[in-house]
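Shown here: the complex without one of its protein chains, the others still in place.
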Amino acid sequence: MIRVVEGMSRLNRWKKEHDSQIRSFKLTLYTLGRSPLSLIGFCLVAVFLIMALIGPMIITYPGDITGALHLDRKLSAPSSSHPFGTDEVGRDIYSRVIMGTRLSLQIGLIIVFVAMGIGIPLGMAAGYMGGWVNEIIMRVTDIFLSVPGLLLALAIVGALGPGITNAMIALSIVWWPGYVRLVQGKTLALREEAYVEAARSIGASKLRLIFSHILPNCMSPIIVKASMDMGMAILFAANLGFIGVGAQPPVPEWGAMISTGRNYLPDHWWLATFPGLAILITVLGFNLLGDGLRDVLDPQSRG
Amino acid sequence: MCSTPKAEDKGLPLLEIEELRIEFGTFEGVSHVLDGVSLSLERRGTLGLVGETGCGKSITAKAILRLLPEPPAKIVSGSIRFQGEDLLRKGKQDMRKVRGRKIAMVFQDPMTFLNPVFTIEQQLVDVIVAHDEGRQGGRPVSRKEAREKAVALLRDVRIPQPEERIRAYPHEFSGGMRQRVLIAMALSGSPDLLIADEPTTALDVTIQAQILKLTRDLVRERELSVLLISHDLGVVASVCRQIAVMYAGTVVENCSTKQLFRNPIHPYTQGLLSSILTFSTRKARPEGIKGAIPDLIHPPAGCRFHPRCPKAHELCRREKPEAVQIEKGHWVRCHLHSGLSKNG
Partner (left out) sequence: MGVTIFGLSLIVFVISRVAPGDPAKLAAGPDATEEMVEVIRHEFGLDKPLPYQYILYMKGLLRGDFGKSIRTHRRVLDDIKDYLPATLELVFVSIGFSILVGVLFGVLSSVYRDTWIDHGARFFSVAGVAVPMFWMGIMLQILLAAKFQVLPLGGRLDTMVVPPAPITRFFLIDSLLLADWRAFWNAGSHIILPAFVLSFPALASITRINRAEMIEVLHKDFILNEKAQGLSNRLIVWKYTLKNALIPTLTMVGLRYGWMLGGTVLVETVFDWPGIGHYAVSAAVYSDFQAVMGVTIVLGLNFMIANLLVDLGYGMLDPRVRYD
């Protein structure tokens, strides 16, 4: 009995001490929950991630992912055994679309992380050091941003040759400038903040300043941007796949599948339709989630 | 229940607010912002509405012109009679005809209350043309005529070189000039009542004095009635002959300016005066009023001032005081004086 009372009073003390944090957490949940759209986004992304993880377990024709040929079953319409129909060599489209989820997740993660890995340090260096370092980095960033992204990616892949790896390289190159701009701006602003001045005056080293003071405060907009970029990166990869310079058949990448499916329109509409729906739902999910996160984490910025 | 005597021979009061109650829906609950506001203003009268930030004076002013957004705000009960008609019962179109033409409002911060991407000329001309629309008979005013009228208005508010300056944008004017433009805009419809909501708060002290003098001159020249709202007693005293003191959503004292300074009755009014006047009271230093304004979502029971009142007693905690006349033209809402007779 005394234990319970002790526990309760400790809990109350903790509550009092952390009152402001509890309040802002409650506000976060309230804001996030208030928007049905961001909840939908969260669910869609969750579904996407689950599909990617358990993919191999729920597909019906694992052999159909790449190589197999079942010409007897080719181009059959959606049915109970093939919910999305079969493609031009008889592969089950449903299985391929599900496996495409896993592939897209990998593609998206690699592109975004590489872009962040290049862009964030460059941005912090530019913002923190200022002067000619800043000038050069920002100029180069501007040059990369002066060309529409898909075109630049196309040019790069055109030079390197078609293929999923080259497409990822190209897209990472297209994406990093965005992070440089974001982080540079934030770092520049934070550098002037009072608490950074204070830390500097007591002799904190540059690296420590960057890691423990500036970086945490950049994290919110970075997280927002990264979650929206996941969707966009997957979309762009599909764009390249569709054009023919991204993933090559027989890899079950959604864009490439649509490209092949295009040849069998309009009678065999299912080849192109279902992979496209998958892209739409995935990108929509990440966009909604990113939006919701922005409302919570970074309300001043606007898309 | 009226707080100023009707016995004056001016006929019906120009503006009469009776027991106005307004609620605001917020994230954390319903805020009872106005809890029975009553006041009245006769023709050519000048009434000042004084109180701390958050007491509801701005809300009262906006309520007169129905400028409160009605989903979060809700007018629970009460009436606002202007020239005999209850404004709360008017439809949207009718209300639009009142705004600017019968009753005009001058706002607080001229930088944020003028549209930054249009010239003064465009904004004034549109307002003048809009006022002309409701007028019966005659030819509608042309834009050229409206422009001439706008220039004349700018001259009336003592803006130098109005023909040239009218083509400027708001950010090219100084604060005092912008405030004059707002006043000109308000006067463009020849209103009977001018409501000024903290018109000098955002200005430097010297400019304040100029604007207040301008206001007094205009009142005289145009036979205007004025409702002046401010947290600054000095500002109100320099323009108004009547003062109503507001606290937490109610008018607690209502009397002439002279009576207020000579004989403040309500403890809050006394507190206000002692916070600012040092040489004319016996005390050497200004005293504040202890405590803070109440949370209007869970307001105190009884008299809303009782938690901060140095003279509060049991009755104050339980019941809201009614308005009582202390001397001629001097009304108070306070239990300390409910026993006094109506003739002081």
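Labels for the chains are A and B, by order of writing; each one numbers its residues from 1.
Operating definition for what follows: a contact is a pair of C-beta atoms (placed from the backbone, for glycine too) under 8 Å apart; a residue touches a chain by one contact, two chains touch by 3 or more.
It should be emphasised that the depicted structure is a prediction, and the values quoted were computed from it without experimental measurement.
Asker: Which is it among B:Glu19, B:Glu52, B:Glu85 or B:Asp109 that touches the chain not included here?
Answerer: The one listed residue touching the chain not shown is B:Asp109.
Asker: Hey, which of B:Pro13, B:Gly100 or B:Gly176 is the one touching the hidden chain?
Answerer: Among B:Pro13, B:Gly100 or B:Gly176, only B:Gly100 touches the chain that is not shown.
Asker: Extract the touching residues of chain A with respect to the undisplayed chain.
Answerer: Touching the chain left out of view, chain A contributes residues 37, 139-140, 142-144, 146-152, 154-162, 231, 235, 238-239, 242-245, 255, 258, 262, 265-266, 269, 272-273, 275-276, 279-280, 283-284, 287-288, 291, 302-303.
Asker: Kindly note down the residues of chain B that lie in touch with the hidden chain.
Answerer: 65, 67, 96-101, 104-105, 107, 109, 112-118, 123, 126-127, 130-131, 169, 171, 182, 185-186, 188-189
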